[in-house]
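A single structure is presented below for examination.
All protein chains but one are shown in place.
Moving on to chain A:
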Amino acid sequence: MIGNSVIRKEAWDKVTGAAKYTNDYIKAGTLHAKLVTSRYAHAKIKEIDTRAAQTVPGVRAILTGEGLPLTGEDLRDRPPIAFEKVRYHGEVVAVVVADTLVQAEKAANLVRITYEPLPVVGSPREALKEGAPLIHEQLGSYQKGIGTYPEPNTNIAHRTKIRKGNMEKGWAESDVVVEANISFSPSDHAAMETRCAIAEIRPDGYIMIHASSQSPFMIKKLISSYFGEDVGKVIVHTPLVGGAYGGKTPVQLELLAYLASKAVGGRKVSIWNTREDDIITSPVHIGLEATVKLGCTNDGYLKAAEILYLFDGGAYSDKAIDVSRAGAVDCTGPYHIENVWCDSLCVYTNHPYACPFRGFGHGELSFAIERTMDLLAEKLQMDRLELRMKNAIRPGHTTPTQVLLNNSNVGNLPKCIKRLRELIHWDDWQRIEIDARTVRAKGVSCIWKTSTVDTDASSGAILTFNPDGSINLISGVVEIGTGTKTILAQILAEKMKMDIKDIHVKMEVDTQTTPEHWKTVASRGTFMAGRAVLEAADDAIRQLKEIASIVLRTPIEDLEVGYGKVFLRDDPTIYVDIKDIAYGYKYPNGNAIGGQIIGLGNYILRHLTYLDKETGAGKPGPEWTVGAQAVEIEFDKRDYTYKIIRAVSVIDIGKVLNEKAAIGQVIGAMSMGLSWASRETFLFDRYERVLNPQLRTYRPLRFGEHPEYVVEFVETPQIDAPYGARGAGEHGLIGMPAALANALSIAAEVPLNELPLVPELIWRKKKGEHHGSI
């Protein structure tokens, strides 16, 4: 069962149109809300005139920002609806609720807002300049969580410091030093399902939310804490989610839907993002400006790293603080460096606000580190894979936050690099001129990632038995497309030694009846929920044995469970069928014992700590997944276009639980990484307005633009994970931007340290090289 390419449980629903997503549940009688959003990136709101809008037939309410509490997970800096000023283009200024969407849209167009534009901040470096406009004047007064350090009277929402070893010693031991600056603007997740939330407040005070979200349990807690509602009265339903990639972790539309419902006496209100709103109004993929300085010995051993990460958190810090923290935690990439200095900042700008994106800061930091590694290899005139191999992180080393690695908590990077070398025929050639116009080149990158979830994040599972002995599996993991719920069924089938078709998976999450799973993020679903399922299975097995021991008149210790039976270990011909005890056992005279078998389990991450404020020391996550990746490209020297020929990943996944699903996750992530790196970015005008909030101008990779994909796995088990499996939902993405940039830099013979890698960028860099400036 483990390792098999089991077809996902919801597969037939998804190919027949029966699969339902949040927006498919909107019923007659639901009111519709339309967002009125800001045309400016930074401006005072002088006046909001809703008179004309109010006259549109069907309009039931128009909400504005007055009197609402500030929100935010680490730092409460964001009014759910802008109040007194707007801080990004696309920010919600008013919400119109009407009987139909057409009416709501019509009224929204009639809301007249008078603004007084303010100077804008267009990048983290600009934001840190002396005299830069302050985006949050009240930063010092915001409520903040443990481990969050805003710097009042600046645009710094948070700073994570890493201080490991002795920098003076590190530089003294370094014979060769390189420094690189890299940068890229924010971009978007562009999930095919735009975000959607529906809220209703029942007469008895129960608040029913339907949301397309990775964090239904967080919605419940936050609505309770922001608005003083009883936490048990907030019930969140999340059906299948149509793509998320981190973009559906923040809680945004749910708050608006709740407020809108409250404004119309509790009636059901739906808010569904248009694509344009989804791209700029809802949270986006973070941007970064970084400076990386690496020092090594003449024979290529890294001795010192000094790293500055300036994450573009946009107008509100939300989860961007956490992303910037993750950037610090793994700041060096998967390399052993004894002396590390890193400052990772979450900086406010007048850009749409950022949130997690697949890889959670790691695709971003890897781009910075791996570009610098290539520059270092060039300077040393050393083979680029050799340099990485020499410094590859191994058991016995410590991470930047000083966690000691062992054979379980880190995968085998040297093995991944070795296999990658073979797969891409590295030793045959790395750059080759095909003809006068065409060059082929290979670029490589190594990756690692741990999670930085809450230190007390937990996951629960419930198993209820049916009269035929089949099992209902209930877990709080949201099915966002990763197939985790099917993998949980595989884990259960293996444990119970039963047919997976007899496991019925509850796809929808309902926070009232589903045990909590903290958030469906960080590639931790299989690990945490898997552990909970195993514990629940143990619980069920114990109960089955208890009843069977009475029926079979034997000690519990002599019994085994499997194949639909509880049987004697030394004589399987003596058994009782699970179906005869799953609902209690009935004796021939009518007496009964037991009752429905209900197995319970939960898992909480252990030994995680906060990071020390001054040094960053602390344990952020349970394990590090590692891997090595490569991209091969064909570059046209005449017009600077290129084609991605092949993309390769070797990832230490611990244990492959479902082969096709695992490969699908990895190549899907690789595809997203290549799409981001090669073409995706927001284009801002000089007022920091986003010029391309549509899928024809923000254009993800399409069919036929995909390269050949090669994926292989290394299996170094994580001892305390279900069957040893490591997280791998995001890792395919992490090294792609760097590997692509490295390949193109080699092909074009010019350092390319920005994203996206469009032909125009390469042309500019080439021209700049010859003419000093453009």
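Convention: a residue touches a chain if its C-beta (ideal position, glycine included) is under 8 Å from a C-beta of that chain, and two chains touch if they have at least 3 such contacts; residues count from 1.
Basically, contacts and distances are computed from a predicted model.
Missing chain, UniProt name from the options "Carbon-monoxide dehydrogenase small subunit", "Monoheme cytochrome SoxX (Sulfur oxidation)", "Sarcosine oxidase subunit gamma" or "Alpha-D-ribose 1-methylphosphonate 5-phosphate C-P lyase": "Carbon-monoxide dehydrogenase small subunit".
Although one chain is not drawn, the whole complex shows that of A:242, A:400, A:594 or A:722 it is A:242 that touches it. Across A:418, A:706 or A:767, the single residue that touches the chain missing here is A:706.
The omitted chain makes contact with chain A at the following residues, 5, 7-8, 10-21, 23-24, 26, 55-58, 102-103, 106, 190-194, 240-245, 272, 274-275, 480-483, 660-661, 664-665, 667-668, 670-672, 694-696, 700-706, 709.
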